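Apart from one protein chain that is not included, each protein chain of the complex appears where it belongs.
Chain lettering (A, B and C) follows the sequence in which the chains are written, and residue indices restart at 1 in each chain.
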Amino acid sequence: MIMQELNVAILGASGYTGGELIRILVNHPNAKITYVTAEKHAGKKVSEVFPHLKGILDLKLEKLNPANLPEDIDVVFAALPHGTSAEVIQEINKRNIKIIDLGADFRLNEGNYSQWYGDHPCTDLLKVAVYGISELNRDQIAETSLIANPGCYPTSSILPLAPLLKENIVDESSIIIDSKSGVSGAGRSPSLDLHFCEVSEGFKAYKVAEHRHSPEIEQHLSEFSNKDVNIIFTPHLIPIDRGILSTIYVKTNKAYETSELIGKLKYYYKGCHFVRIYDEGKFPNISFIRGSNYCDIGIKSIPEKKSAVIVSVIDNLVKGAAGQAVQNMNIMLDLPETTGLNLNPLYP
Amino acid sequence: MIMQELNVAILGASGYTGGELIRILVNHPNAKITYVTAEKHAGKKVSEVFPHLKGILDLKLEKLNPANLPEDIDVVFAALPHGTSAEVIQEINKRNIKIIDLGADFRLNEGNYSQWYGDHPCTDLLKVAVYGISELNRDQIAETSLIANPGCYPTSSILPLAPLLKENIVDESSIIIDSKSGVSGAGRSPSLDLHFCEVSEGFKAYKVAEHRHSPEIEQHLSEFSNKDVNIIFTPHLIPIDRGILSTIYVKTNKAYETSELIGKLKYYYKGCHFVRIYDEGKFPNISFIRGSNYCDIGIKSIPEKKSAVIVSVIDNLVKGAAGQAVQNMNIMLDLPETTGLNLNPLYP
Amino acid sequence: MIMQELNVAILGASGYTGGELIRILVNHPNAKITYVTAEKHAGKKVSEVFPHLKGILDLKLEKLNPANLPEDIDVVFAALPHGTSAEVIQEINKRNIKIIDLGADFRLNEGNYSQWYGDHPCTDLLKVAVYGISELNRDQIAETSLIANPGCYPTSSILPLAPLLKENIVDESSIIIDSKSGVSGAGRSPSLDLHFCEVSEGFKAYKVAEHRHSPEIEQHLSEFSNKDVNIIFTPHLIPIDRGILSTIYVKTNKAYETSELIGKLKYYYKGCHFVRIYDEGKFPNISFIRGSNYCDIGIKSIPEKKSAVIVSVIDNLVKGAAGQAVQNMNIMLDLPETTGLNLNPLYP
Partner (left out) sequence: MIMQELNVAILGASGYTGGELIRILVNHPNAKITYVTAEKHAGKKVSEVFPHLKGILDLKLEKLNPANLPEDIDVVFAALPHGTSAEVIQEINKRNIKIIDLGADFRLNEGNYSQWYGDHPCTDLLKVAVYGISELNRDQIAETSLIANPGCYPTSSILPLAPLLKENIVDESSIIIDSKSGVSGAGRSPSLDLHFCEVSEGFKAYKVAEHRHSPEIEQHLSEFSNKDVNIIFTPHLIPIDRGILSTIYVKTNKAYETSELIGKLKYYYKGCHFVRIYDEGKFPNISFIRGSNYCDIGIKSIPEKKSAVIVSVIDNLVKGAAGQAVQNMNIMLDLPETTGLNLNPLYP
């Protein structure tokens, strides 16, 4: 086997997602980061905005300008604000480059997008983009050159729910998703809400039943299951750095034993390295997947109420962002799906 | 007004609930702590097991023996393991003493108790005990000498739900309670589960749909509303010291505006100092009530789904334990309900 | 005794020090907060910038203008940025008002001030202001109308060191102060440095041997001891909300037993309610004083090295700011020193 070397660009490299892409890609055997951008920090070295990367990546950060993207770039990861992202990708997409967008610009169909974000700058590209939830969309991912990398909450919700909806186990109008996220999900820009003392020793719900990830979850669950999925979604903020735990309540179409539901999930995700289904009576903790690309899932049926409770966890920066992005890159480029993703959880 | 001075005993004073009773009662103008017990630490001074109380309460901890309870004790707070508590109270109750039990022994009716804890040692006392959720049971509390102080999760759940059930706003079979608690709720005994590194930077669900507080919530909501209330309850562990946030999902009997639901709650809790109902669009954070006796409640209706989301917060050691216990003492002794409870939240 | 009621103004009420002044003063039996200011938040209610104070203080925040300070104000607490503070106080001081400045403007003599902050706007007032470290300066505090309330690091350093220097036990040129502070000491303004994720699970030194509190410590220790005290001071940031722990290394003038040094400190602080000296082998934890006005001190002599290690803790927002300010108000107004300060530590 010839060792393929890919030149990789990261647009928006000074935020937490950018930093995580770097952490993963510098160890990827087929990738070489050769171009990084950051608006406010252009001119600085990566290790100035991320001192932990001193000696690991000392590349200079450039000002973002699609025209200046080097000729030899093979893959672009965009971790940019929404709106900006679509504009930039419109330019880059004219070239023969694999693009993975970690923002929200290509995740929703036109109707949903305009309702939650405003007019979309390039609706034709929207139709081309593939939603990159790796385990569920492998075939389309392998064939596209533009990935809409899923949001963190949607990843944690769609992975456990999609199989149960597809198999008609779950009532599509009954779904309640109570999600809890670490603070890095809110990005790296300072604000009073993210001040250490405002977060520490606290816990809150926010954007109750009005978060932008709701339509993303509904749209893609509907597409996967061919049903009109309708959810209630409440995100919360946990005073930790990383991780999402979603507790999902569903009505089932009949009374199931817990073991049956576990069996369904295990069967569906057989061979999927990054999805770990727990045995009966076990539920995952966010700390079991910190820093890794796993999605861990536990489930319990309440047959007397024809209901079930599902608990899923991911690291929002890995399976919820940079890790799944690299997984998608691997699929796009026909590399083994786990390449560069042997990121064992850091515990404790 | 003559300043009444009450001699107070705390049984089980070396745990977090005991420590919190001390914090509150040493500043209570009518109370004097004169007797404290702790099994393992008998013989030590309070300030040896709680160094923060050095110079605040230097009383010696006694071995628990109901026969040795001093004659002049007026009020007993019991923060003992279940089982032990009932036995001790059976003895003490023969004397003319106000008793507030902060354990689980008198919270459930006989049927529920035996199902979740085993045979009850004194079922006749069980019938006499009053469930001490202060705002909802004031009249009975004023007349009893034995209070079953509510559990922390139940307090956070019953306060927002009882009025909505009583007024037939909420479907009693639709209730899902997703609760998140700080670690002090698990007590002070060391275990691997409570080791700092096992908890920190983590988040987990536990006892999914099988926690002992489920029947307590169901029983008392049923009693308050005269309905057969049936819930799904999932507790979670937050890596913080104190506080519970419950996110509660309900079906409503018709499509309500959020403002209507807020109005109902504000009306019901008018004059209740410790219940703060939030205005539309606002939701409470655990850090807003840390160290205080408040229960803060926010609510949002989703009329198109005939559903509502309620968020309530309490400090599990205060309104969820020691604070409500003192509030109940005040009611029992005809003192102003807020006496000694001007505990402003510690923020940050 | 006639209950004296004082009208109190807080200038700069939307920061953490302002919030803490409110928490304490709303329960002070002789004080009534009648006027509060905040620049950016003028027009809002206190409970909008501090939701935890909902129902506790719902006063409107005013824009700061000394000319608008109501006639009937008896005491002013200023928690303003340095520079601003001196200018405002210059105006207010013309009236018969007790002023307690919690900023840096009156803590240093002219020489030190100009070196660390630039030209002082009112050097004559500088000479009048009394340094408000309550236990050490009671007599002057009682007689002044302008208090320079000490910094948090200085309070934690001066209280243990002053007696040992005064009694010639410690070599004034040997002092090394290694301090660790919770994040609230850095104020409430958002910045990347204070973003939750940048602080959490980290620990760092900052302003190594160049922090503005160095000259404050040196100047006042020199004044108290009549020596030319010279220190090395390194502050660190702990990922907690509140509290300072200072580990202080000194050379002693001879080989002492630990018990002798403890004896000296206990003797010196006899009758000082807020200073707790620990017995041999015991050292304080920041969590033992959270939310309280205590300064706890432990000490160990290393006689074979003619050295000693001192560990002191305070809550930076209480004894290190608002609590000591109220203690100083009490002294100025001839109230019992502990009035309104029965703030038991919140543990855990």
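Note that contacts are C-beta pairs under 8 Å (C-beta built on N, C-alpha and C of every residue); 3 or more make two chains touch, one makes a residue touch a chain.
Please read these numbers as outputs of a predicted model, since none were measured by experiment.
Enquirer: Using the touch definition from the top, which of C:245, C:265, C:317 or C:341 touches the missing chain?
Expert: The missing chain is touched by C:245.
Enquirer: Which of these touches the unseen chain: B:128, B:197 or B:255?
Expert: B:197
Enquirer: In the full complex, which of A:105, A:198, A:241 or A:337 touches the chain missing from this view?
Expert: A:241
Enquirer: If you put the missing chain back, which residues of chain B would it touch?
Expert: Chain B touches the missing chain through residues 16, 183-184, 188, 190-192, 194-201, 239-241.
Enquirer: So that we can see where the missing chain sits, which residues of chain C does it touch?
Expert: Chain C touches the missing chain through residues 176, 178, 180, 197-198, 200-206, 208-209, 230, 232, 234, 236, 238-243, 245, 247, 249, 283-287, 290, 298, 300, 302, 305, 307, 309, 311, 348.
Enquirer: If you put the missing chain back, which residues of chain A would it touch?
Expert: Looking at chain A, the ones touching the missing chain are residues 16, 19, 23, 26-27, 50-56, 184, 201, 241-242, 273, 276, 282, 284-285, 287-292, 296, 342, 344-348.
Definition applied: only the chains that are shown with their structure count from here on.
Enquirer: How would you label the chain A and chain C contact, same or different, if same means the shared numbers make up over half of all numbers there?
Expert: Counting shared over all numbers used gives more than one half: same.
Enquirer: Go ahead and note the Å separation of the Cα centroids belonging to chain B and chain C.
Expert: Distance between chain centres, rounded to whole Å: 36 Å.
Enquirer: Find the geometric centre of each of chain A and chain B from their Cα atoms only, then give the gap between the two centres in Å, rounded to an integer.
Expert: Roughly 39 Å separates the two chain centres.
Enquirer: Can you check how far apart chain A and chain C are, centre to centre, with Cα atoms defining each centre and the answer in Å?
Expert: Once rounded, the distance between the two centres reads 46 Å.
Enquirer: Check each residue of chain A and list the ones that touch at least two other chains.
Expert: Correct list: 197, 200-201, 239-241.
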